[in-house]
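Yeah, one chain of the complex is gone here, protein chain that is, but the others are all in their spots.
Our next item is subunit A:
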Amino acid sequence: MSGSGSAKRIDWLSVLIFLALVAIGWINIYSSTFQNTEVSLVDFGSFHGKQLFFIGASIGLIILVLALEARLYERFSSLAYLGSLVLLIGLFIFGKTIAGATSWYNLGFFNLQPSEIAKAATALALAKYLSDIQTDIRNPRHQLYAFLIILIPAFLIIPQPDPGSALVYFSLIFVLFREGLSPIYLLVGFCGILVFAATLMFGTIWIAIALGLIIALIYLLKRKNQKIPILYVIGIFVVTVLFSLSVDFVFNNVFEQRHRDRFSLWLRLEKDPAKLEKIRKTIGYNTYQSEKAIESGGFTGKGFLEGTRTKGDFVPEQHSDYIFSTIGEEWGFMGTALVVILYSLLLLRLVFLAERQKNDFSRMYGYGVVSILFIHYLINIGMVIGLLPTIGIPLPFISYGGSGLLGFTLLLFIFLKLDSNRMNEW
């Protein structure tokens, strides 16, 4: 029951991958902020020095998390959730504004970003609510409550403004899918995004034609006596076309130019070279520069501290949100592929661990951890390599940032503690 007992059963593979990612992160933070002058490794004025301090703090946190009794996390999850909501609300009064976003508490020696801590608390609260014997996920009313648990912190974060962090909470929907929420939501959501993108790229007419062709194909391929409800088909067709038309309308009449620019950048809608050149220097600057930096790395990269674009500060926020471009430039395809593989391994391992839990709460929390880590990884790397629109959220364990590192460590190790304790859950 004690910390020393469970340490033997802790999943060391996850811990190793965690340590590897933290190490990769620190090396690249050092390189991104390297100024050609000799600095001590533990200079707390520098980014890498501060990050080293936070790594130390995280290890302390890990020891603490593992030492506490596992049941405590379930028991206090509601309290933690309420506490973090209070912290988020408190930001409106006591918050410190950095770069336009009021997301921090000034604690003197460092700035605490409560939205990072709230992620773990929300995952805990959601798991707690769903694992309650009274809760039935198929009941729409309970679905609504579950959504509320997710949405309340998200809506408290949006006005900071930090829409990126808010978006992260929506990933917890994966927990609901695991527990029986129909994946039709996912399918509809995915189709919605697809139609949205396709409308902007090809226009409503082509969507209607393509959809018509797909329906015709289905009719051609169906077995003789198979019946397809014709009303549904017509309904889907009409709804899709209407949605597509409304996307067109919203895009042109409701969106502001900066929103339009962002989407046209993401979907590569602009073909005129002169305008492209302009986009590259304005809203597309980050994406263009990070893509170029990654491209210039090639297979083996330019080597540690040799990234010319990194040194020239061509890519903004390179030690935090854009750190992956430093990895791409200095370590090349070998480095970027390694990070992607490590992440995939960690996430799959955590899914595996979650599935082997005997306790519903632990499993649901495990899914929450995977969902949160996955959405960060997906959006961050997707943005840096130019596949997704620019949404500023950090790459867990790698990006610079004390609250982030502590928050993700807390998130992960609570689950590893729960996992190590599963044998006692009879």
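A few points about this structure:
Following the convention adopted for this analysis, contacts are C-beta pairs under 8 Å (C-beta built on N, C-alpha and C of every residue); 3 or more make two chains touch, one makes a residue touch a chain; residues count from 1.
Just so it is clear, contacts and distances are computed from a predicted model.
UniProt records the chain missing from this view under the protein name "Penicillin-binding protein 2", selected from "Penicillin-binding protein 2", "Glutamyl-tRNA(Gln) amidotransferase subunit A", "ABC transporter permease" or "NADH-quinone oxidoreductase subunit M". Set against the missing chain, the residues A:K50, A:K119, A:R262 or A:K302 yield one that touches it, A:K302.
Note that of A:F54, A:W266 or A:Y367, the residue touching the chain absent from this view is A:Y367. Shown as candidates are A:T199, A:T336 or A:S399; the residue that touches the absent chain is A:T336. Although one chain is not displayed, subunit A still touches it through residues 36, 174, 177-180, 183, 186, 289, 291-292, 294-299, 302, 306, 308-309, 311-314, 328, 332-333, 336-337, 340-341, 343-344, 347-348, 351, 355, 367, 370-371, 374, 377-378, 381-382, 385-387.
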